[in-house]
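Presenting subunit A:
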Amino acid sequence: MDDLIVKTITRIIIPFIQVYGIYIVLHGHISPGGGFSGGAILGASLILYTLAFGYKDAAKKMPHHVGAILESGAILWFLALGLIGIFAGGNFLTNRDAGFYMGNLSMLFNAGLIPLVTLGIGAKVASTMITLFHTIIEED
Partner candidate 1 sequence: MSSIHFPIYSLIILLAAAVAIPIMRKNFDGFMKTFIIAALVGAWLFSLGSLINVFNHGPHVYNFGSWTETIGVQLMIDEFSAIMAFVILTIAGLIVVYSIRDMEHEIPLQQFGSYYILVYILLFCMVGITYTNDLFNMYVFMEILSLTSCGIISIKRKKENFLASFRYLMLNTIGSLSVLLGIALLYMVTGHLNMGEVGKVIAEVWQSYPINILVSLGFMITGLSIKAALFPLHIWLPDAHSTAPTPSSALLSGLVVKVYIFCAAKILFRMIGQDIVIALDVPTYITYFAALSMIMGSIFAIGQKDIKRLLAYSSVAQIGYIFLGLGLATAQGFSAALFHIISHALMKTGLFLSAGAIIYNKGKRDIRELDGIGYEMPITMGVFTISVLGMIGIPGINGFMSKIYLSFAVLAADKPFFLFVILASSFLNAIYYLPIVIAAFLKESKERKNIMVLDAIPKSMIFPMVVIGVSCVIMGLFPQLVMNAIEQVAPTFLTLN
Partner candidate 2 sequence: MYQYKTSEVKVTSDGILFNSTIIITLLAFILGLLGIIGYSTSFLEESSVIATFAREIVNFQSILLWIIGLPLLAAALSLYIDSKWSRGKNLVTIIGTCITYLIIVGLYPQVLEGDVHYELAKVLGTGLNFQLNIISYFLLVMTGILWLMTVIYASVYMQQEDNQKKFNFWLNVTFSSILGTILANDFFTMFLFFEMMTISSYFLVVHKTSKESISAGNVYIFMGIGGGLCVLLAMILTKVYTGVTGFMPAAYELSQLSGEKYIIAVLFLIGFGMKAGMLPFHIWLPKTYVVTVTPVNVISSGVMIKIGAYGLVRVFSTLFTPSIDAVQGYQQSLWYISRNIGAVMIWLGIITMLVGVFMALQQGNIKKMLAYHSISQMGYIIMGIGVATYLGYKGAMGFVGSFYHIFNHTLFKSLLFMVAGVVYLRTKEIDMYKLGGLWRKMPFTAALCLIAALGITGMPLFNGFASKSILHHAIDEAYVYGHYSFKYAEVIFTIASAGTVCSFIKLFGFVFLKKPNEIQKDIKGDHLLMCFAMSGLALLIIIIGIAPNFILNNFLIPAAQGLNFDAEFIERYINNMDFFHINELMKALKVYLLGGVLFIIGVKYDLFHIKLPTWLNIEKTLFRPFYRGIESLHNGVLNKYDLSLVKYDVVIYAYMLCMVLYVLLQHTSL
């Protein structure tokens, strides 16, 4: 689409969408939301960019190899967190007994493992959505 109004509004609104997405991802263990929904919102922001500015610009912002690195990196991050549990003496994906910082209830940095994992999931979902969208768009 090559509309001036859409492009201008998009340029203003995208940061807010992304902040909102990051907020949902980070507060996944306190409030409703979490990795999947926050990641979807993050992904939606870049899809909006693609729709407004066209595929070529969006591909410069988020090329395929960056998406691949994000996805693989997220899973490896998840596995690494689980392995910390093993090396600390418990089973896979152990939370408190592996020494993660638990904190107090309803603080931002508590519940040990869960926010870290949620970050990974958020990144992965976002990049998956963008990659899928770009793959389907570029075949046209």
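By our rule, a contact is a pair of C-beta atoms (placed from the backbone, for glycine too) under 8 Å apart; a residue touches a chain by one contact, two chains touch by 3 or more; residues count from 1.
The set was built so that all candidates are chains of the complex that A comes from, given by their letters.
From a predicted model like this one, the values you see are computed outputs, not experimental measurements.
*Asks:* In the complex, subunit A is touched by which of the candidates 1 or 2?
*Replies:* 1
*Asks:* List the residues on subunit A that touch candidate 1 in their complex, please.
*Replies:* Spelled out, the residues of subunit A in touch with candidate 1 are 65, 68-69, 71-73, 75-76, 79, 82-83, 85-86, 90-95, 97.
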